[in-house]
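Below is a structure I'd like to ask you about.
Just one protein chain is left out here, and the rest sit where they should.
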Amino acid sequence: MSSSKGASTAVWFVLRRLTRDRSALLGFALIVALLLAALLAPVLSTHPDDVFELHPSERLRAPSRAHWLGTDRMGADVYSRLLFGARITILIGVIAVGASLIVGVPVGLVAGYYHGWVSDLLMRVSDVFLAVPQVVLAIAIAQTLGPSLPNVILALSATYWPWFARVAYAETRSIQKEVFVESTAALGASPWRLTALHVLPNIASPIIVRASIGMGFTILTAAALGFLGLGPPPPTPEWGRTIAESREFLPDAWWYATAPGLAIFLTVMGFNLLGDGLRDVLDPRLRRTHTARDE
Amino acid sequence: MRLLALALHRLAWFVPTLLGLLLVTFVISRVIPADPVALVAGETATPAQVEALRRQLGFDRPLPVQFADYVARLARGDMGTSIFTRRPIAEDLAHRLPATIELTLAAMVVSVLVGIPLGVLSALWRNSLLDHALRVATVSGLAIASFWLGIMLQLLFAMRLGWTPLNGRLQGFPPRSITGFYLLDAVLTGDWPTFGGALLHLALPAATLAFPALATLVRFTRAGVLDVMQSNFVLYERAMGLPRFVIVWKYILRSALTSTVTQVGLLFGILLAGAVVTEAVFDWPGIGTYAVNSILRSDYNAVMGFTVWAGAIFIVVNLLVDVTHTLVDPRERVS
Partner (left out) sequence: MTHGRSSLVLAIVIGMLAAVSSAPVLAQTRFVFANESPYDTMDPHAAFDVGRVAVRLNLYDGLYRWLDNPPKLEPWLAESHTVSADGLTYTFKLRRGAKFHDGAEVTAEDVRYSADRILAVKKGAAALLSTMIASGTTKALDRYTVQFALTKPAAIFLAVVPEVHVVNAALLKKHEKDGDWGEAWLTSNEAGSGSYALTRYDPAVGFIARRFPGHFMPWGAKYIEEIEFRTVKEDNTRVLGMIKGDYQGTGGYLPNDQVKRLREAPNVKIIEQESMRIKIFQINNQRPPLNDVHVRRAISYAFDYDGFNKDILGGSVERNPVPIPNNMWGVPRDVKGYTYDIDKAKAELALAKAKVDRPLTIGYLQGFSQTEQAATVMANGLRKAGIDTKLTSEVWPTMVERMKKPETSPDLVVYWISTYYADPNNWIGEMFHSGQWGTFKASSFYKNPKVDDLLDTALKSTDRKVREKAYQDAARIVVDEAAGVWVYNTKYFGPWAKSLEGIRFSPIGNGQEVRWVYYSK
């Protein structure tokens, strides 16, 4: 498992198993669709200027040939703004989860490798961040720093890293007990060598699974922040904010609230399905003992 | 005993963890670059103006002094006074807690009463239409933004059909307060119209809050039942010719339920967290909206108070969960 040839065979094996899982494929397709929507937004949208342009005389029009998903309260095209909103969604998700990973995994590794008060301290620090509902902590951070895109990302990273730390910690501890690790350590291998060659490859799978599920969760929380008005300010076409805007025009302008909600749903579903599929393939052991706590 | 050692070990860390939580909240509110004093003072304020404002607000004292002062008062049970409601924060929290608990309990009841049976059925009739439909539904359940779900439910049931009210906990004045739970108080005072009204108001928020919990519960119950079904002793019983429903009732359900019970405790924690957003959508006068409003209004005393309360609860819940995990599954490696 520790040679590079072994690693690439493993990846190939995983991919083959994955393609046989229909729901994982669906998830992957959804994610690809999201990426395409974001990347090609200027091309795919019918009214690319409507990200900041207003047409008050065309406000709240029902879906039509001109406006596939109707217009919003400023007369802007809902469909086009949705596509540009995908950019924001991806940006937030990738950076927030990435940052959480970069911070959380090393913390978990160190806490797992060592025993004693250092380890305790690190895990208790992560407990502190887990103690308050994530949404509330994110709200507090976002409000203090001021509603903006970078601050939302910061708030989400600051509240999600403990999950990676916990996974890294649990896996490191369980691998430590494996005989081959103990014997390698007894032979005098340095902590770094042990970690890099033995621990990391083995915790890779749960980390990847956690990252995929984390994307979905982070996107939902980001949308909630946007809904509460703590995300990027208007006229940014962030999906959560759009839903909040639409409320006063219900029930008549139903498309205004439905479209961004469906976009969020499909995006998160994509990451969740892929994450589930990855989990089934990479670590069948996890499937059965998967608990609600991991969400 | 290993369990006792674990419990004591975690309890020893309870106070430091709580202090750590306070420190984090305190730090966020007092130290991070966009310091609230500067925020209030505005981007173009001169340093002299910001300093004058800082002195005025008492924020010029050394941070450890401010923090120590807050902790000292907290130890005496004084959470401070809310800038907005002008009442002691402990009083505000106590006033609003029943609303959140009532909502969370209702959601839990719904998710347990609906989720567990569905999970069992899904496992028993594995790969049937019902099973597939449920699996799709449960995956969706965790992908739907709960605030959006709430709005869609409002759109359908309150606006289009008119079956339920749009939001709020009750129309007008609440029943005489005995427990603070409207349903209970209405029953105790025999106020049936209020009972009916409170129930109708509870319907949509409880459904919204229950949805992700329900999905999780169905998935987990299904997995648990499947596990048990494939275990050796069940196969033995089946080979012995015991009727299916006997096996289901006597062994599978009981085993599945035992592990589910530990999950339900955890569910409470999840639901409490989800309540924040759900309360915002339905204008539910609970702890969640209190926390959000306090944050939005920069009522930092109230934010700290809420954090203390919520933090203490979650730390305790986490401890209980870890303990029960070790009890239930000795294989699990918990520190």
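By letter and in written order, the chains are A and B; residue numbering begins at 1 in each of them.
By our rule, a residue touches a chain if its C-beta (ideal position, glycine included) is under 8 Å from a C-beta of that chain, and two chains touch if they have at least 3 such contacts.
Predicted, not measured: the structure shown is a model, and the values here were computed from it.
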Of B:V71, B:V114, B:L130 or B:L166, the residue in touch with the unshown chain: B:L166
Absent chain, residues of subunit A that touch it: 52-54, 56-57, 59-60, 73-75, 146-147, 229, 233-235, 245, 247-250, 252
In subunit B, positions touching the absent partner: 40-46, 49, 84-85, 158-159, 162, 165-168, 171-174, 186, 192-197, 199-200, 283, 285, 296-298
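Heads up, the rule we're going with is that only the chains that are shown with their structure count from here on.
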Inter-chain centre distance, subunit A versus subunit B - centres from mean C-alpha coordinates, in Å: 21
Touching residues (chain side subunit A, partner subunit B) in the complex: 23, 119-120, 123-125, 127-136, 139-141, 143-146, 169-170, 173-174, 177, 216, 220, 223-224, 227-229, 240, 243, 247, 250-251, 254, 257-258, 260-261, 264-266, 268-269, 272-273, 276, 287-293, 295
Residues on subunit B engaged by subunit A in the complex (per definition of touch): 13, 16-18, 20-21, 24-25, 28-29, 32-34, 36, 39, 139-140, 142-148, 151-152, 154-155, 159-160, 216-217, 220, 223, 227, 263, 266-267, 270, 272-273, 276-277, 280, 291-292, 295-296, 298, 303, 306-307, 310-311, 314-315, 318, 321, 329, 332-333, 335
